[in-house]
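Just one protein chain is left out here, and the rest sit where they should.
Right, chain A next:
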Amino acid sequence: MTEDAGTASEYFTISLKTETDFEGWRKAARALAMSGVPASSVTFLTPSSSSQSLFAGASEPLPNASGDITFDIAKSFVQKAQTATHHSDADRYDFLYHLLCRLLAEPNLMKIASDPDIRRLEAMGKSIRRDAHKMHAFVRFRKTGDMDARDDEAHYVAWFEPDHFIVEREAGFFTRRFAQMNWSILTPKGSIHWDRETLTAGPPARRSDAPSDDATEELWRTYFSNIFNPARLKVKAMQSEMPKKYWKNMPEAALIPDMIAGAENRAKAMVAAMPSTPPPTHAAIRDRHWRSAHMAETDNAPPPPANDLATLRKQAEACRLCPLHEPATQTVFGEGPADARLVFVGEQPGDKEDIAGQPFIGPAGQLFDSTLEEAGIDRSSVYVTNAVKHFKFQPRGKFRLHQKPNGDEVQTCRWWLGQELQLIDPELTVALGATAAQSLLGRSMAVTKERGQILESEGGRQVFITVHPSFLLRIPDERHKADERARFRDDMIAVRELMAA
């Protein structure tokens, strides 16, 4: 596209068939650009701009492309240019040709969001998308004829005034949404009609062509005026999203001035209204529904010792002995037969356990289950529980990072574990990991040193020491991991043999 190209002095005027004739523009622009015609030598006319133009009339013949020039244009340009043809800017086709010429010289131009031409193209697209969005939102159909007519017979008609040439472009939205209704959308820039099968485009319409009312609008206005909270008046926020230019075609908008005018007094009255005496129904409701509920408030002291596991479990649901109850979803209590001979104690529930309310069901629990099976221990015959019954975590976006319970929390929760063990009275208790060992033995200790040992607790219980299965999940090295899993299985086999002895 150099100045000395043979066609440089020629001037082209191209008349497009419709306002949104992207294909017509594309064909012409391609031929012009391939012949090196500069943007300053081309004018595109649309039906509306040609009526005001001195050059109205037939298009010039397009230049013949010289030789075998081909070009690749960024896909994003083609798509954005097509959108831009719907803009009401009379200059848009000339601008798009100018941009096309620049793109041939600067292949990366589409990615330079700070370039003034790219910013203009983006702004055009944004304006069109906004206009389309407002059309989806603010079209108000009115049902014509018999109000009780079924949808296959009834006709719904709307009047809308878009800024841009978007009516046909947005027809798809309405056909997908209202496929089983007959409807028309009339606008000053053209109209569309749908008869439950085909879409027809029609000429521009006038407001008086659309019906002026629909009985349902009274209900809609009732809704609009009541869903508004006068204590939160924010007129500017409303107008930035629903500019006044749309109001005249929205049945509810006529109410707005009065709603604004009355808001302050309504809000003042709300604040000024003194609390009144409750209606008589209130006392009756209290007696019927809440008399017992208010008594059941738990305080921050342990409940009286329970006589069976079911009662203990119920009591633990309301536990507020330490602060962990507030962030956690629920108390995750132990599970298994009340007369189990073997009890396993872990650290605390994790994310999955917290949601389901059951211990040992997450990844570590699954590993624990499969290891028991390999070692020949019947999972359904043992009781599993945790040293701490609420999940302690640190939030990280959509995830919860496990946090080790501190000494106080372990100490506080020992009350529940102690009750569980007293009621079950097992022959052997297995401490899975350091927290469990600390809780059972009342002192901190190194699991790696004492692993495989049987220690005696203060209360005279036999406690077998091993690691927590989640430790195995955290080992990154596969060989090391396999070794440790084998060791854990050996521990479980040892436990089985102890029980058999």
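Here, a residue touches a chain if its C-beta (ideal position, glycine included) is under 8 Å from a C-beta of that chain, and two chains touch if they have at least 3 such contacts; residues count from 1.
Operating definition for what follows: contacts and distances are computed from a predicted model.
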Select, from "3-oxoacyl-ACP reductase", "Putative DNA modification/repair radical SAM protein", "Cytochrome c" or "succinate dehydrogenase", the UniProt-recorded name of the complex's unshown chain. "Putative DNA modification/repair radical SAM protein"
Who touches the missing chain here, A:17, A:130 or A:177? A:177
Decide which residue listed in A:105, A:227, A:301 or A:501 touches the omitted chain of the complex. A:227
Options A:286, A:443 or A:480, residue touching the unrepresented chain: A:286
Absent-chain interface as seen on chain A, which is shown: 108, 111-116, 119, 133, 136-143, 151, 156, 158, 173, 175-181, 214, 216-220, 222-238, 241-242, 250, 252-253, 256, 259-260, 263, 267, 269-271, 273, 275-279, 281-282, 285-286, 288-290, 293-294, 317-318, 325-331, 354-357, 393, 395-400
